[in-house]
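One structure below.
The other protein chains are all here in position, but one chain of the complex has been omitted.
Presenting subunit A:
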Amino acid sequence: MPAVQETIEQVRTLDVDQYKYGFQTDIESDTAPKGLSEDTIRMISAKKDEPEWMLEWRLEAYKRWLTMVEPDWARVSYPKIDFQDIHYYSAPKGFKDGPKSLDEVDPEILKTYEKLGIPLKEQEILAGVRRMDEPSQLDDDGEILSDAPYGKGRVAVDAVFDSVSVATTFKKELKKAGVIFMPISEAIREHPDLIKKYLGSVVPQGDNYYAALNSAVFTDGSFVFVPKGVRCPMELSTYFRINEQNTGQFERTLIIAEEGSYVSYLEGCTAPQRDENQLHAAVVELIAMDDAEIKYSTVQNWYPGDKDGKGGIYNFVTKRGDCRGARSHISWTQVETGSAITWKYPSCILRGDDSRGEFYSIAVSNGHQQIDSGTKMIHIGRNTTSRIISKGISAGNSQNTYRGQVSVLRKASDARNFTQCDSLLIGNECGAHTVPYIEAKNASARLEHEATTSKISEDQLFYVMQRGIPEEEAIALIVNGFVKDVIQELPMEFAVEAQKLIGISLEGSVG
C-alpha cells in the first residue's frame, strides 16, 4: 500500500491545519479598483480586448444579477458578502500582453509552480519528458511530437493566475489533432462563432445568482473544442490559483465535444493563506454531442481557513454538463478537500436518448469547513442512465452535506439511476447530512437510492490493528478503502495526489 503509506507520512510531517499551498507569490500585479459596476465590467472587457457583443453579453448578465437575490437554501452559514469590497480583476504585471512562451513568464510564478509540484512540473516529470527549465520543452515548437508519442500520461496545462491565463502548454500538438485548447479570453477573439453559439447555452446568464455574477465579470478560464471523431491525444488540465489579496476569481470554462469525440479534462486549484475570505465563483459548461464523451475531474484544494475557521475561500460554483446528443456521456469526478465554504452541484442534463451521466465525489471537511455539494441528474431522453457515488467524510467542527437531485421527466422512458451516498463521521463536533430529491414522472423509470452514515467500526479497526498495523495507519487504510470507488475514477496521476490530499485534510482528526 504505497499510497497509504505516503498519506501517513504526509500526515506525520505536518502540524494541525497546515496548508501546504498557503504561500503567496510576491509579484507585481495590475489590479482593478474594488467594486462592481458597469464600469468595472467595461474595464474587464477592455482589458481582455473583447468584441462589442461580448461586452453586451456581460452587461446583460449584470442587469439580471442586479435583480436577483442571494440564495440562502444551502446548509452553510457565512457573513454577508460585500460585493463592492472585491477586486474583480487582477493580472500579474509584465505579461499582460500574453507570454509567447514560459521563458517570458515571471520567474516568481514559475517558482510558484515549482512549490506546488503540480501540475506543471510534476506532470512533466511523470511524463518523462525534459525538465521545465529547458526551453525546448514548453516552447511548443511542435518538434517534441516525434520523440514523445501520444498518450504517455502527458498533460496539456492551462494555468490561470488570478484573472489571467499565463501559459498553455502543448498547444501545437493539440492543434495538429484539431483540438482547440486555449484561454477563453483568447477564444473570444479567435473563435467568436463557437463562443457565440455555445457560451451560456448550458448555464444561461440568469441561471442563478453566482452564475449571473460570473457571466458579468468572468476574467479567464479554459476553452476546449474537440472536433468530430477526434479522441483528444492527452489529458487537458487547468490549474487555478488565487494570489492577490481581496480578489475574487471568476473563471469560465467551456468544453465542447463534437460527434464521436472524447476528452478528459482535469482542474486543480489552490490559494494563499489569508485572514479574510475570498470569493471564487466559477461557471463550467460542458456540451457533448452524439456519441461524444467528456470526463471532467476536479481536485479542489482552495485554502480552507485556519483552525479557528478564519479566512478561506468561498467556493460558489455552477457546473453543468449537457448530454445534447444521443449516446453521449458526461462524467464528473471531484475530490473536494479545500475551501471554507463549498456550494457546488456538477450536474448532467441527459437530453439525448441513451445518454449517460456520472458523478463521483469525495468531499472531505475538517476544521470549520462547510460543504454543501452534490449533483443533479435530469433525465429527459429515453434510455438515459445515471450513476452517483458520493463519499463524505466529516471531521473537526465541519458540516458536510450531500444534496442531490434525480429527476425523471415524463418522456424519459426506461431511465435508470443508481445513487449511493455514504458519510463517515470522525469526532462528535461535526455533522454529516444527506438531502436527496428523487422525482419520478415515468412509470418505466428505475431509481435506486441508498445512503448510510456511520463511523469507522471498532471491528474493522480492531481487525486491521491486530495484524500489527498502528492505529493511525489503520484509520487511513480504512478511509482510503471508503473512498476507493471514487479514487479509481480519477486519472492516474491525480489519483495519487488525491489520496495524499485526503490524508492531509484529515490531519489532526484521525488517530
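Note that contacts are C-beta pairs under 8 Å (C-beta built on N, C-alpha and C of every residue); 3 or more make two chains touch, one makes a residue touch a chain; residues count from 1.
Everything that follows uses one rule, which is that contacts and distances are computed from a predicted model.
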item	value
Hidden subunit of the complex - UniProt protein name among "N-methylglutamate dehydrogenase subunit A", "Helix-turn-helix domain-containing protein", "Glycine/betaine ABC transporter permease" or "Fe-S cluster assembly protein SufD"	"Fe-S cluster assembly protein SufD"
Residue of A:A216, A:A292, A:A445 or A:V464 touching the missing chain in the full complex	A:A445
Residue among A:I180, A:I426, A:A474 or A:I487 touching the omitted chain	A:I426
Touching residues on subunit A - with respect to the absent chain	69, 73, 408, 410, 423, 425-455
